[in-house]
Structure formats: C-alpha cells, structure tokens
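Input: a single structure, listed below in structure tokens.
Only one protein chain is missing; all other protein chains are in place.
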Amino acid sequence: MSSRPVPGLLPWFACFAVFGLIPLLAALVLSFYSMNPLRPDLTHWIGASNYARAIGSPAFWHALRTTGIFVVGTLPVTLILSYIVAALLGRLRRGEALFRAAIFFPATLSMVVISLVFKSLYAEQGLLNGWLAALGFPRIHWLQDPRLALPSIMAMDVWASVGYYAILILAARKTLPLEQLEAARLEGLRPLQVERRIVLPHVKPVILFVVLLNTIRSFQIFIEVFVLTRGGPLDSTLTLVYHLYERAFYHFEMGYACAIAYILLALVGGILLLQRRFLSRSPAGAAAP
Amino acid sequence: MGSRGHSVVGRRAERLACAALALAAILTLPLAGCGKRPSAKQTIIFWQFSPLTAIRPVIDRFEKDYPDLDVQVEQLTWQSGREKIVAAIAAGRPPDLCEIGSTFLPGLVADSTLIDLTDSIPELIPVLRGWPVVRSRGRIYAIPWMLGTRALYMNGDLMKRAGLSPLRPPTTWASFARAVQLVDAVDPEAKGFGMNSGEREVLFKKFMPFAWGNGGDILDSTLTRSVVLSPQNIEALRFYLSLKPHSLLDRQEMLDEAFSRGRLGFIISGPWMLRKLPESAPHLHFEVTLMPRPAEGRGSPASFAGAEALGVFRGSRGKAAALQLARFLVREENAMPLYVATGNAFPAAVAAEQDSYFVSHPRDRVFVEQLRTAVAPPVHPRWVEMEEILNGELEEAIYGKKSAEAALRSADSRIVALLNPGP
C-alpha cells in the first residue's frame, strides 16, 4: 500500500471539488445566514438561529417523524424482498436473463414517471380501484385518506427499488464458489441452512452497501411526495425534504432550508456509521460509503 | 485469463479511454462559450409558461415589427418553473421579462424583487383589466397579461335524469345544494359535486368564492385587519361543507377526469375543460354557468380571479426593451391566439371581450362574464403565509377535524398574529 494519494484520485477529485464540495460548503455556510434567494443583497449572518428554529419547530419534528416512518417502513421490506428475489433468480436454470430484465425494469424509469403512473393507478377510478370494485370491495381513496397516503407512497417506493437492489445482491451471490455450495449440500445442509450459514455471510458486504444506499435514498424522498400528495392530506406525507423544499422555494428561506438539510445530513451520517458498526464485522478501515 | 490477455485488454482500454477523454475535451470546451452569439441586435430574454408552438408566432411578429430587438423565449415547466426563476434571481441573472402567476406574485412583491412599473406604463391602465392582482399599496408591480377564473360545469345528462333542466342552472346556494343532492341520488356510480382535497394549495381558491359572494373576505380594505372570522365566512364554509356528503373528494385533475367520465354532476373548473371535454368525452352533454350566489337578490356569483402577469425583475438589464415586448404581448390581437391555443386564461385586454371568438363560443363567454364578479386574493407582503394558514385550516374542516367556525377562528387568530407580530 502506498502512503500518499495516488494520482488516480485527482481527475475525479478535481470535478468533485468544484461541483460537489463548493455547493456542499455553500449550503453549510448559508445555514448560518438568513438568506432570501430573491434578495441575495440582504443576506446576513445569524449564527445558529436557523438550527435553533428547526429544533423548536413542530413542523420540522412532524416532517422528521414522517420521514422516519417512511424509512423504517420501507427499508426492511425492500431489503428482504430484494434478497428473496435475488435468491429466486439465483436458483433459476433457464430464462434468467429475461427475468432479470423484467425485474430490473422499474429501475429504468425516472421517479417522475413512476409517480405519475402510480397517481393514475391509485386514482379513485383507477385500475386498482377498478379491480377492487370488480371483486365487490368498496373503492378506496388511496391518496386522499390521511391514514393511507403515506403507506401508498411507501408501497410504490418498495416496488420501484426492489429490482435494482435485487440485481446488486444477485451479483454478489454469483461470486460464491460453486464448490462451496456443493460441499455444504454434501454435508447435508438444508437449503435454508445453506442460505443462512454460507450465502448470507458471503453477500454481507453487498447487503451493507444496499442498506446504506437505501437509507440515503429513503431519507431524501421528495419527488414521490411532490407529484402525488404535496405533503397532504393533513400533512400526513410531509417529509423532511419536501418541508425544506417548501421553506426554500415558497417561503424563500434558503438559509433555514440549508440548516434543515444539514440536520438531515448529520442524522443520516450518524445512522450510516451505526449501521456500519452493527452490520459489518469486516476489518477496520473498510472503505465503505 | 493469462497476463498476456490482461495486457492486451489493458492497452486497448487505455487507448479507448484516451480517445474518449480527448473527444470529451474537444466537445465540451468550445461548447462552453456558445449560446452567446455576438449580435448587433439587443436581446430580450423572455421566460414564460406556454408551449413554444403557441407563443412563437406572436414573438415572430414582434421581431418583425421591431427589427432591432431579438427575443430569446424560454418555456418554463409548471412543476419546476419556480425553482428556475428563484435560482436565476439569486444568481443575479434574471430574465428580462417573465410571466408570473398571481399565486407567485405576492411573495415577489413582498421582497421587492419586481420593479415598480407604475410610472412606466400609465397608458396601459385603461386598456387592461386585472390590476388588483398586480397592485400592492397603490403601486403596480406587473402587467396583467392573461386572466383566469373558474365557473360551474354541469353534467346535462345527470341533471335530466335527476329531473333538472340544464337550461335552468342553479343560481342560488339553495337550488345548487338541492341539485347536488338530487344528482348524487340518481346514480350510485355518480357523485353530486367534486370537492377539492389532497392538494392544499388550491383549497382556499375553491372555498373563498362562496365567502366572497356572501360578502365575506380575508382582510379588510386597508389590508391591516383580518376579517376571516365573519358571520358571512362561517355561513359560507358551513354551506360548502354541507356539500361534502354528496361529493367526490379529490385533486382538481382527478375531478376534471371524473367529470369527463360523466361521474360528477357539478364541478368548479377553468376554461381548459372546454378544450379537453369535446376530445376526451365527445358524448358528454355539459353546460357551463356562473357560480351560484347566496340567495336571489343577495350577494354575488363570485369566483376566484387569477392572472398571468408580466414582470421585470430588479437587476434585469433591458427594462425598456422588455416593456416594449410586454406592451406588444398584452395587445388583444396578440394575446387572443394564446387563449385559443391553450384555453387556460384569456386576454387581460379590455377589447378581448368584444372579440368575435366569444360571440361564436358562448361557453367561453361565460368565463368572461364570470370574471366580472371574480375576486383576487389580497396582494399582502405576508400573503404566502396567510394562504398556507387558510389552506391548512380549510383542509382540517374538510376532513372533519374541525367545525367551520373552529377552523375559521383558528385561521383568524393565526392571521392576526401574522399582522401584528408581538412586541
């Protein structure tokens, strides 16, 4: 191992410094200012007031809670489903390519399009309610009912993410040497035992990666809310990023929005560190995201 | 794979990558400078929301009339136009002329982002309508371009089945409520009325017409006192909520959709439906009429008045040329084609009322008439917050979390607190 930065890092880092670090730091600096994007000339330093305001704001806590429910509700479901789908795909003898493409398909759509399609599926006269009605059930107002709106968005999000993560997990499964599997089978282990004792430990690094990535993405949920519910009904889908979007672009409180963003950053960063500690027993110094 | 294989693949990859890098460098660097072609003409950067196919012919005519001016027109999206305008202003590079919706306008005025145009366009005052939407404390901050309002759509087939005649539309709250109930009862698959829910930002636009028609309002005429908790408002909200049991609750576009499928007796919607319905529902018999008034001889058939206005931002460089373009755009003969093409809002030009189009299209004419009794929300510096308060409280009332009176009381006290921030 060499002890100085390798030149290989430089091309990316140069781009990142300009288009990543500058906005990142600008947002941090702005979080200590009162900044109205319409009147940049009036920007002034207000110390930690934006952070104090967020901590004291019921709307912020409500949005945080909503986001928390979303993350806790979707993450395990997505992970377990992805794992099962990957396991099923891994067992397939024929037609795997076709199934892989089908299952990966949702990942190829942009979130805007997915949200629009689901908006029509969830509509009062949409396909979903059409089927319910055909089966004799009453129509359900998926997105108009304050109790159902968030779960409906969560279900859509799970649908949209499972395929992508399943393919990542599948890729890791494929690196498992076949001899090892054969050996386990010869030892008389049942399929579930093989899965638990051999496959799971092997794909653990990728699972960790999927968990980290999914955590980051789930905390950022925005487009779904923007297209489907705008935070309603009765604030039931008001997520943190949607909340800060409204503060920034409707109330023009860019500094405050930046402070909320940085609280989110600290929170998610902390969660990622915890997840890494609990989920990975890999040697220290792992370059995990 | 042996090491020989590696090196072959590697060398090929290296060469390929170098080629890609070189290509990228060639492609990206010179392109960084393009887009600003030097030209003797003065360029006006104009941002607006209509499809380019609709606006381009108008711009072409302008450029022909003003050969020394060149217009760079850009279409904004309804989803993210706001972000784009805000980012451009923050960066000190706003467009020279910009279309601004009346809901966005008060925030811009409050922050003195728009240039005061009062003394630049006195000649336009008599020839355009819609000034209340763009006027704040006696000063004018944008030029009304297109005006929009909502009227009552009626499903003629459902009305006939309920024993009502679409030729005698309900004109009062009582007859409207009765019609809604009758239509709701006539078909289990149909609802009487389409009530907006699930998109907070439009709720007050749907309720306030009933309040305004009943003599109620949000602020008094001096814009210093809240009059939200008035008997007129409470009565109007009670009436509005009384329609709920017979209503489909959904977002506007879904209500429009349900109406076009013949599943709603009445909805409050805009003129865009006149373009859409004949195409999406050729067999639907529908009529458009004015909003109902509280009672015969009492109140008015009020509606919501919105506008698309043309504004000039502080820091935009070509104000004179921008106003030149604005004056051209608002002229009746230039604004009318836009209405015919998009059907969203019709010209603010007074002369448009006499346009032969409205003679040959009586349904469109209803909206022109409706505009006479339409009311615009107050252009108050804190309007964005007031709007949020009203929408939030109305939503609670619609979802049955609060009574009409409790919701308005709460809205009132929150707006009072906004108007009189404590010591």
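In this document, chain identifiers A and B correspond to the written order of the chains, with residue numbering beginning at 1 in each.
The definition used in the following text is that a residue touches a chain if its C-beta (ideal position, glycine included) is under 8 Å from a C-beta of that chain, and two chains touch if they have at least 3 such contacts.
The rule is short, and it goes like this: contacts and distances are computed from a predicted model.
Between the listed names "Dehydrogenase/oxidase", "Carbohydrate ABC transporter permease", "Cysteine desulfuration protein SufE" or "YqhG family protein", the UniProt record for the complex's undisplayed chain reads "Carbohydrate ABC transporter permease".
The hidden chain makes contact, of the residues A:L121, A:L189 or A:L279, with A:L121. Among B:D96, B:D157, B:E199 or B:E257, the one in contact with the hidden chain is B:E257. In the full complex, the hidden chain is touched by chain A at residues 1-9, 11-13, 15-16, 18-24, 26-27, 30, 37, 85, 88-89, 91-92, 97, 99-114, 116-117, 120-121, 123, 125-127, 130-131, 134, 159, 163, 167-168, 170-172, 174-175, 205, 209, 216, 219-220, 222, 241, 244-245, 248-249, 254, 257-258, 261-262, 264-265, 268-269, 272, 286-289. In the full complex, chain B makes contact with the omitted chain through residues 1, 5-7, 9-11, 13-14, 17, 20-21, 23-24, 27-29, 31-35, 45, 49, 51-53, 72, 74-75, 77-80, 83-84, 86-88, 90-93, 252-253, 256-257, 260-261, 270, 272, 276, 279-280, 342, 344.
Just so it is clear, only the chains that are shown with their structure count from here on.
Between chain A and chain B, the centres computed from C-alpha atoms are 33 Å apart. Residue ranges on chain B touching chain A, taken from their complex, read 79, 82-83, 86-87, 89-90, 92, 107-108, 111-113, 197-201, 248-250, 254, 257-258, 261, 263, 384-385, 388, 392, 395-396, 399, 401.
Considering their complex, residues 36-40, 123-125, 141, 143-144, 146, 149, 226, 229-235, 248-252, 254 of chain A touch chain B.
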